[in-house]
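A single protein chain has been removed from this complex, and every other one stays in its place.
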Amino acid sequence: MDALSIIPIQFLHGLVYGMLLFLVASGLTLIFGMMGVLNFAHGALYMLGAYFSYSILRWTGQFWLCMIVAPLLVGAIGILIERFLLRKVHIHGHAHELLLTFGLAYIIEEIVKWVWGNQPLHVEVPAMLSGSIQFLGITYPTYRLFILLISVAVFAVLFIILYKTRAGIIVTAAVSRSEMVNALGINVPLVFMLLFGVGGALAGLAGVIGGPYLITNPGMAGTIIIDLFVVVVVGGLGSLPGALLASFLIGELQSFGILFVPQMAIALEFLLMAVVLIVKPEGLLGEKA
Amino acid sequence: MRRSRFTWLPILLIIALLLILPKLVSEYRLNLVITMMIYSIFALSYNMLFGQGGLLSFGHAAYFGFGAYATVILIKHFSLSLPMGILIGGLAGAFLGVTFGVFVVRMRGVSFALLTLAFNQLIYVTAEKWRTVTGGEDGIAFMRPNLHLGGWEIDLWATLNWYYFVLLVTVICIGCLWYLTLTPLGRLNLCMRENEERASFIGFNTYASRLLIYTLAGFFAGVAGGLAAAFQEFVTTTFINLDKATDVLMMTFIGGGGTFFGPVIGACALTLVNDLLSSWIERWAIVQGGLFILLVLYAPNGLSGIYLSLREQWDKRKRGEQPS
Partner (left out) sequence: MSRSGILLDIQGLYKDFRGVEVINNLTLCVRKGERHAIIGPNGAGKTTFFNLITGRYTPSRGTISFEGRPISGMAPHRINRMGISRSFQITNIFPGLSVLENIRSAILSKKGIRWSFRRRVSAMADVNRETLDVLKLIGLDTQHHLLAGSLDYGAQRALEIGISLATDPKMIMLDEPTAGMSIEETRDIVSMIDRTTKGKALLIIEHDMDVVFSLADTISVIHYGTVLASGPPDVISNDPKVKEAYLGEDKAC
């Protein structure tokens, strides 16, 4: 492979990871923007998606089935978390909610280790998605392009729902003014619960498609939650376009970081996060409080 | 912090018990008590921010680990004495505390949690990658130097002597931390937790005060880190990673941040239980996580909070009132 073609390939790598990250981050951002809850357990929900997918695949052998059933299961868990746990601690404030979701992340990781073991699991991708495709003079793994395709399809749907439908407009309005929406007679607790469900399902879907690519292992929640926090902070707390921009930035930063400054690659995103918090605390596209 | 019925008697009894403990328990158990004491200092330093200051940090391991590295590197390369090495560990923690504190104490709530986490990761990644200084994941091993007092040389390699050394440092540190809560700055910390804006409107410079408290918390975390490294004669990235940062949060929360000794209870309980139960119950961590969630849901002031409210009810009953 010549030096010139490595640039577009690294770019694609970064794009694929960035988009996968956004798939998880979108739910986290909406939940944060609307409810002020920073969901520490969001990475754990993503991990559950990957593990559910592994088990469903072993029982049925149908990868496509995983893509439907696993996100639904994770979404249901998200709803249960909001309804029966988070709502109880709401009166104690946001730091307390953060503590609760931190405890949930901790326990989900331990349960995953208990049920599926500490070892990384191999998840087989369908035959039609393995191998590589040649285009524009480069060769690229089909499965990664599939991740990209699914992610972009999900955003398209998400953006249409959020900005073109009545329900979506309520949600985006609630991101900045939840008390106002409450006053309009909309059942805010129900919206929150559904938001947790949808956010969880998106994270679960990301787990299903990300599992074979990023290796299904009990550490995957801890790895992605750090990246997610960076995305939420850099993009702007609660800003969906900000999360998209930040996911893209983090993906490319990691991809090219490993290429150019391998020693510093992991540190780059924390530097970026710290700088953003110090210079522009509301984030790149966040609104000033 | 609730006004506790503090009397010297239980404190003196505990110190007396700790003094004669080596006669009572095995060397293995003695080592466990050393671990408890070190984590007690760490958890109490964390509680200056969490329970007393109302700030939720996910990055307190940075100061613990930085202190540990400073202690080890200076003792190893400059043949410092152990007390000096541990003091330097504390000063290193304070230095890092003031450096990061300049930025983090501007934040509140979730932003504070995130920024402390970012700085913790930054310092963790540095420790992992700067192998020439830190040894990366392999860490640095060193020998605990003996203590020279005048003409005497005390062999700190012997568990008994080392135990008394840690006990002395722990008593001094806990004494200082206790005293600090009674000084004007300690009281101001509570005021800022309750209503930071009002504190500034009655003439307190809350930013500078928060920074000073953050620095002091860094100092005691650094001392704990230096002690921990000297105990294991080794320092590695697990001293500074996110798990260490969340461990101290769990200890403090489970013990209860609302009382002074709550974090000590949490540190001792988790250390003990992890040691005792991890061999019996295969998945003890699930139980620990479950306990944490139950406390978050039903007893936000932790075990010591449960004790206080039980005692309150008991008092009411004794006085013949209806228990609430």
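We just call them A and B in the order they show up, numbering each chain from 1.
Following the convention adopted for this analysis, a contact is a pair of C-beta atoms (placed from the backbone, for glycine too) under 8 Å apart; a residue touches a chain by one contact, two chains touch by 3 or more.
Note that the structure is a prediction, hence the values are computed from the model and not measured.
Specify the shown partners of the omitted chain in the complete complex.
The chain that is not shown is in contact with B.
Pick from B:179, B:298 or B:314: which residue touches the chain that isn't shown?
From the options B:179, B:298 or B:314, the contact with the absent chain belongs to B:179.
Identify the residue among B:194, B:233 or B:315 that touches the chain left out of the display.
In the complete complex, the chain left out is touched by residue B:194.
Please pick, from B:31, B:206, B:232 or B:274, the residue that touches the omitted chain in the full complex.
B:206
Touching residues of subunit B against the unshown chain: what are they?
Against the missing chain, subunit B presents residues 3, 179-180, 182-185, 187-188, 190-191, 193-195, 197-206, 209, 212.
Just so it is clear, only the chains that are shown with their structure count from here on.
Please report how many Å separate the Cα centroid of subunit A from that of subunit B, as a whole number.
Those two chain centres are 33 Å apart.
Can you list the residues on subunit A that touch subunit B in the complex?
Answer in residue numbers: 36, 38, 85, 88-89, 92-96, 98-100, 102-104, 106-107, 110-111, 113-114, 222, 226, 229-230, 232-233, 237, 263-264, 266-267, 270-271, 273-274, 277-278, 281.
Which of the residues in subunit B come into contact with subunit A in the complex?
For subunit B paired with subunit A, touching residues are 56, 103, 106-107, 109-111, 113-115, 117-119, 121-122, 125-126, 129, 242, 246, 249, 253, 283, 285-286, 289-290, 292-293, 296-297, 300.
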